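With one protein chain withheld, the remaining protein chains of the complex are depicted in position.
And now, chain A:
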Amino acid sequence: MGGEVPEPRKMSLALSFGCGGVPEEALHLVFGYVDDPRDREAASLVCRRWHRIDALSRKHVTVGFCYAAEPARLLARFPRLESLALKGKPRASMYGLIPDDWGAYAAPWLAQLAAPLQCLKAVHLRRMTVTDEDVGVLVRARGHMLQVLKLDKCSDFSTDALRLVARSCRSLRTLFLEECAVTDKGSEWLHELAVNNSVLVTLNFYMTDLRVEPADLELLAKNCKSLISLKMSESDLSDLIGFFQASKSLQEFAGGAFSEVGECTKYEKVKFPPRLCLLGGLTFMGKDEMPFIFPYSAILKKLDLQYTLLTTEDHCQLIAKCPNLLVLEVRNVIGDRGLEVVAETCKKLRRLRIERGADEDPGQEEQGGVSQLGLTAVAVGCRELEYIAAYVSDITNGALESIGTFCKNIYDFRLVLLDKQNQITDLPLDNGVRALLRNCTKLRRFAIYLRPGGLSDVGLGYIGLYSGNIQYMLLGNVGESDSGLIQFAMGCTNLRKLELRSCCFSERALAVAVLQMPSLRYIWVQGYRASQTGQDLLLMARPYWNIEFAPPSPETANRMMADGQPCVDTYAQVLAYYSLAGRRPDCPQWLVTLHPA
């Protein structure tokens, strides 16, 4: 190798191998600017030195699935971690499809990490089972410096844990309990929070049934001047008048309810704080109460009307006044007409969610239901959209093509075709799906839930072929045969997480398909050609790949019932995922781990 200038070679060697080259401190500084976990992952693989520097300087880790890793391993690699997020139960638990005793216990994580992670100040647990004792472990170890505690769709703890947090965590900026199943033993926790904390910025107990005293909310507002977000349970809005007067910095409010029908004079005195621009909840708000939003509508950036009683016409009237909306969440009562108003008015809209209203409804939602008309209007009118989730009653390929043509910034698209209407205008959706996937190049998350005939095997193959950088998919009622699934799988190079529901595929095809997807690390399936034993799933057996199977049977159905709740699931489920932690040690009795003999 003659002829090369020696100095540059020596320099690059020095940089690579740290032989008196770049000082450690400089590398640390540079790493401090690298936040994205994918970049960090890449950097940590360069050499041992970079691996070590990343390990010591990584501030946040998200463990995407709690059974994929072990706490001890996390501790060994990232001893100076400041922020940890852990996810547990499958997404399907939000739809009532995962029994309460499935698992996802926070206990081992908190027991092994809370004390040794001496820099830990932010904890986020999502869809996990958390007990009062677990919270106690965390608070005793880290309470003095805990700034963020998010228990997100968690269950099994009570307000006793909240009292402990309120008393001990005086540095808490964020207390997030959204949609948790909390046993309510009294409202003292809020009083103690108001008395002990003066730096709280965000308080969220939205979509819980926790009862609180208005006086405690007012006290909180007075003591925490920095409070900018309150999302809460359904206290009557007339009880919150004092709170709104006291919390002058508030920008976000969600929750509350209009509990009294026809008592609108009571609500006339409700006035939001002047900077309020993110608004939601307002359960049972009707046409008569709607006007009290009007003074704020011009500055509103986020509006959630999913729990209101507004008609299509009401939606049209209100949204026409909100030109600055970035986020809109509604039920499908908004109708195509409402979506046309959105398209005309909300030019800055980034996120749109259209949820499924009641299937039958006396009078309320007669004009409701969203179709290709509304979707196309929104695609053409709201070019900044990044997230669309819609339950539609009717659909065409053209509507999907329009989204592909006009909404270039979409990174998350979810479409569910409701099952009430017998005739759909334009099926299968093969060409529309292809156009959308080809043109929305930023797509990372994709969900489509149809009906038999909604997407052919060719269309399913298109999804694979044009999957691009999509990392998560939910597919329901797609394809016609195993061939479609295999074609799909052969195209998905970057797919990491897959959920399948109500499809016609055999166990064998599922196993073979999994093996075609090189990036796949997690798959959940319900509704397929299940056998009693899950035998053919073993075709995908391989090292580090856990396969868990919940067999179909009436006995299973009975076990899944708890507290007299009607069972919603008698179907087999499969969950398979890569894990460095070996097989689950804490499976419930009805869950079978499949492995070769």
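Structure notes:
Going forward, contacts are C-beta pairs under 8 Å (C-beta built on N, C-alpha and C of every residue); 3 or more make two chains touch, one makes a residue touch a chain; residues count from 1.
Assume contacts and distances are computed from a predicted model.
According to its UniProt record, the chain left out of view corresponds to "Protein TIFY 9" among "Protein TIFY 9", "Exosome complex component RRP41", "Nucleolar protein 11 isoform X2" or "EF-hand domain-containing protein".
The chain not shown here is touched by just one of A:101, A:133, A:213 or A:344, and that residue is A:213.
Interface note: of A:338, A:428, A:454 or A:484, the residue touching the hidden chain in the full complex is A:484. Contact with the chain that does not appear here is found for just one residue of A:76, A:119 or A:181, A:181.
Touch with the hidden chain on the side of chain A covers residues 94-97, 155, 179-186, 207-214, 233-236, 238-239, 257, 259-262, 283-284, 306-307, 309, 331, 355-362, 416, 418-419, 449, 452, 457, 464-465, 477, 480-484, 486-487, 490-493, 501-504, 506-509, 511-512, 515-518, 527-536, 538-543, 552, 563, 565-566, 568, 571-572, 595-597.
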